[in-house]
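Okay, handing you the structure first.
Partial complex: the chains shown occupy the same locations as in the complete assembly.
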Amino acid sequence: MINAKKRKTILLLIPVVVILVGYVLYPSISTIIESFKQNGEFSLRNYTDFFGSKAAANFEALWHSVYISLLSVLLSALIGVPLAYIFNRYDFPGRQLFSNIAIMPIVLPSLVGVMAFMFLYGEAGLVPNAIKDLFNLSDVPFKIGGISGILIVHAYTMYPYFYMTTSSALNNIDPSLEEAAYNLGSSKFKVFWKVTFPLLTPGLVAASLLVFMVSMASFSAPFLLAGGYRVLSLQIYFSKVNGDLEMAATQSVILSLVSISFLLFMRWYQSRKDYRMASKGIGTHRSEVNNPILKSVMVTLGILAMIILLLPHATLLILSLVPEGAWTWQTYPQAFSLENFRLLFDDPNIWDPVRNSLIMTCIACIGVFIFGLITSYTLVKRSFIGKNLLDILVMIPWALPATVVGMNMILAFNKPSVFSFGEILVGTFWILPLAYFIRFIPLVVRSSNAVLEQMDDSLEEAAQNLGAKWFYTFRRIVVPIILPGVLSGTLLAFVQAVGEFPTSVLLYTLDNRPISIEIMNQLRMFNMGQAAAFGMIQVGLIAIVMLISYRFFGVKSENTL
Amino acid sequence: GGDEEASNGAENEGSGDGSNEDLEDKVVVYSPHGKDILSDFEKQFEQEYDVDMEFLDMGSQEILDRVRSEKNNPQADVWWGAPQVNFDQAKEEGLLAEYKPSYADALDEMYHDEDWMWSGTSITPEVILYNSKEISEEEAPKDWDDLLDPKWEDEIVIRYPLASGTMRTIYSSIIYRTYKDTEDPQEGYDWLQKLDENTKEYAANPEIMYNQVAKGVGSLSVWNMPDTVMLAEEKGYPFDYVIPESGTPVLTEGIAMIKDAQNPKAAEAFYEFVNTPEAAKLLAETYYRIPTRDDVEDLPDWITETDINPMDIDWALFQEKSEEWMEYWDNQIKNTEKDKSNEE
Amino acid sequence: MSTVNLSDITKQFGNVTAVKGLDLVINEGEFFTFLGPSGCGKTTTLRMIAGFYFPSIGKVKFNNQDMTSVSPEKRNTGMVFQNYALFPHMTVFENVAFGLKVRKLKKTDVKRRVEDVLKKVRLEPFIDRQVSQLSGGQQQRVALARALVIEPDILLLDEPLSNLDARLRDEMRSEILRLQREYDITTIYVTHDQVEALTMSDRIAVFNLGECHQVGTPTEIYNQPVNDFVAEFIGETNLLPIERHKEEGITFIYNSNDLNKSIYVTNSEQNIASYDGADQLYMSVRPEAVQVDVEPMEGNNVLSGTVELVQFTGESVHTIVKITENVTLKSTELNRGPSTYMKKGAEVYVYLPETQIRIIPAAKGEV
């Protein structure tokens, strides 16, 4: 006899599996099939080519991708973890403000963001030249570019994942563990290195996963900063440019396989040891720090870091304030005005992209919130066969390069299918919200998983025992308790969806052109200033949304993941 | 296109043959030309015909991706603006429909597809671009071979050729200069090898290249003439150009009909509309585009006064060989270190 | 109010058998306790009654109605979880009202009944507090009120006091008992604290390793354990392996190899548990029955030894006497002031009264 619990698990699994299969697996399958085709016929040629005749370039690219991704993980961790430590372990005036600023890099629009970096740190950039002029050097002291450029941009834009997971993990660590280590005679550094840091593992693993996958699939940074440096995501692009779509598909498949292997490796790594704190909630005592020198050093470091983190935003602001022609060959901008904003606002439709982005992102976020909640609940609280598979499926939209996701969507939905209710979705308004939805499922599921794992099963049982049916329990008990965590995951998805470019450009229509397209088009017309001005609008929009969600829903960005 | 403009169509005076009753209600245009040009043409087109023009503005490569993905259910009717290499690729994949415009006679055969899968709307001669603040007109290199002079070491910034149709064409042309006689690309490779040695860095997109040249990170580049003129005149960049004496590749930017388009009639109207002599003149005057038609009068000075010596190019051969050549360049010649400056 | 009838219940998790062939009848209005060491299957049994687990074999009946596969929300049991499982995002009122709201009662009814029950558990002043602002004991009472307010047929309590300190525990014990009597609900209580079990229960079931060893009233269990496990688990005892020797009128005589001596035991149901010929036998004497004196004593069952340790626990004083190399006996006396304590090392005589010894077999089925 199937008991009541199994029945409910199956009922839950149905929508989850249907959506994952329909909107994640089904579109991706076309890429897989494509990778096994050569001139329209089934063959393994692409794979033999990948590992054979084109091996030199492909392996170099694969190796570079992995190498860059690993270094990006490392660098992001190096920035994110200490920052999180400083902001969560030391109390000083303005701490709250700074800890909100810490996630601003995520808000930087991708393309103009990278451009801002070049204006800031490139050979002709503000910082190297300012130093050069200040010290009368004959040459600029440093500049970014090539691998170092990619890495710096990656570290800058991806460290917030580490910052967020570390912050929430730090707050969950039982302080008595650290005290025990002090009591046994170890120094501050030792305690951090031997006790605190290892205990952060689950959070670090989650962050590493996200960063690794994003770096593997990252396009703008390697493309803009090191166009000739071979990485797999660029190889895919060039294969496409060369018209070799099958090879592009093959390379995409290989790239996702690498990302998924990393996922499996990380899961294995985490499961090797136990990081669950034996008991929660006791030991709330926190030892008093009284080393004023250390504290002020830490605080100074933290504030300095914040300033550096905000420099690209500042550059963007400057760019948006420099009228055309006033900063072309000149090292420093020559004039400031609101000209760019005026030009932008002259267009009566200027707010359309903003409104479109907002509406579509909201739709996607509502969807991803509900679906993420249910999926994560099913993954964490129910046991069934094929759980691992489902988990991998959830991460696929994150493991594939965004362009590939976009092309998959076109291929899957430019003909009527059951999953599109017999309609053609391509060319309609709905395709973009759907794309955002799919792209950001992994973010919400990951962040919900973390909170759900902390929720005690007996709460649900208590509600059931009091006579509540499953859905009532879910609605009244589970959701309110895990809401803060899930909302911050959704917020992160929101922030990224607003700036999403690679899938947008393939899927947008006249009626739903989002902000990122507008920025890109300004850039294509060489209107750097207006692009930057629009970028500032995006930054402002996101800042407002973050402020509102913090004020009214108590969503703290640190709680994410 | 907005609905507010559709109402303007009521007072349209009818044009050309005035047979716009059989036209569909709208036409969808994919184009990389930018909002300025597109809205300008939208207004004019909608005034003339009772058709709502809708445009999506994106890069040529993205258009190709999109058209390809939408093959089974095309959303676009017309693809306006892309270097001919993109069109050739699309043609090969069977994405385009044949259309022979009414002004076919005014087009040099160099400027249209042999099967009329696309036709040219403007031409872009490639030039040597230099920073006029760093280099005087006399100093500037006069021909392609001058670029190899060791004095330009680390002065050249080049848009990364693999990602750019323009640059691919220039590189292929250089190889083709000798290949057409020897049937062997080696001489061309050697030339590119030397260019690579002088190259300071490869820039990923045009904006970066402009910026690096303008700020003097490098002072030379190869680029197309219309953009160079536009940047110098409109945006205040310190750019000037030299047309290589020995001849330069001239790229054609064209327009094409999408196969199985939903609004073929309106598309034809649009196809015709953007290459009327008036339109071509407008494009030349306001947007720095050199027309393909030979019957356009009163062109601006910068077009009429320059003496372009078009390089003789076998596009079919390019289509066949360019992938191989670029792959060779990518694997054997390109110095990865120079991707973007030396690392610190 | 219901009877609970468990017949031949077995529960397996993979290849772990958590409960084996359990047969139990719990009567209407009874306060019934499951007692046993950690991991013996108490929680598993309770959760099968609540419906969170389903038995692998066997049937669960409430009032002769088969409930074996009914889902938890339809059983009308009230459960108090070990960790209380209060809903952290709700106030005291909302927590308690939850079960009533689910039952779609009218607002005014909900309010009245919640206030009633909160008065009963003496928490009325805290009605609008968030539960996180309550002390452990108060939270426990909220959990109790939440389970009681739905007027369950059966009240289930899983070690509700195990996290509280001794003083609070005492207080809560009487509170729970008072409420159980007041509502007159069939109650099943899980604990591994024997003092708790003995003071509160009408009847107790003693578990070990998934099996129920004995069911009985507290005094039955304490005074007439059926085997060595029960004797040792419930209260402290002195346990010695012995062998049957002979019968002498109303007295049985057993041989202890360890003591190298005969032990005399009154032959009565009180003193001799039922056993088979094949069983290993033990004699069990509670420390409070053991009499220790420095003066020599005459008669059967008198041993001599030296005081090894005197332990003061407040109310009583334990004297541990070493008889031979292998045998030490513990004796408990009420505290009568320091002058009455034995001295460590003193030579003493120990008397084991014939009427206070119990002969029991070794527990069967142990691993």
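Letters A, B and C mark the chains in the order given here, with residues in each chain numbered from 1 onward.
Rule of thumb we're sticking to: a residue touches a chain if its C-beta (ideal position, glycine included) is under 8 Å from a C-beta of that chain, and two chains touch if they have at least 3 such contacts.
Only a predicted model underlies this, so the values are computations on that prediction, with no experimental measurement involved.
Per chain label, how many copies make up the complete complex, given that just one of each kind is displayed?
Tallying all copies in the file yields the formula A x1, B x1, C x2.
Just so it is clear, only the chains that are shown with their structure count from here on.
Thinking of each chain as a vertex joined to the chains it touches, would you call that graph a line, ring, star, complete, or other?
Shape of the chain contacts: a line, open at both ends.
Let me check something: if the centre of a chain is the mean of its CA atoms, which chain is farthest from chain B?
Farthest from chain B by mean C-alpha position: C.
Between chain A and chain B, what distance separates the C-alpha centroids? Give it in angstrom.
35
Approximately how many whole Å separate the CA-defined centres of chain A and chain C?
One centre to the other, that is 55 Å.
Using the touch definition from the top, list the residues of chain A that touch chain B in their complex.
Those residues of chain A that touch chain B are 56-57, 115, 118-119, 122-124, 142-143, 145-149, 223-230, 237-238, 240-243, 245, 324-326, 328-331, 349, 403, 407, 410-411, 414-415, 424, 426-427, 505-506, 508-510, 513, 517, 520-521, 523-526, 528.
Hey, which residues of chain A end up touching chain C in the complex?
1, 3-5, 456, 458-459, 461-469, 472, 476-477, 480-481
Which bits of chain B are touching chain A when the two form their complex?
1-2, 28, 32, 34-36, 54-59, 61-62, 65-66, 68-70, 72-73, 75, 89, 92-93, 131, 133, 160, 162-163, 201-208, 210-212, 214-217, 230-231, 234-238, 323, 326, 330-331, 334, 336-344
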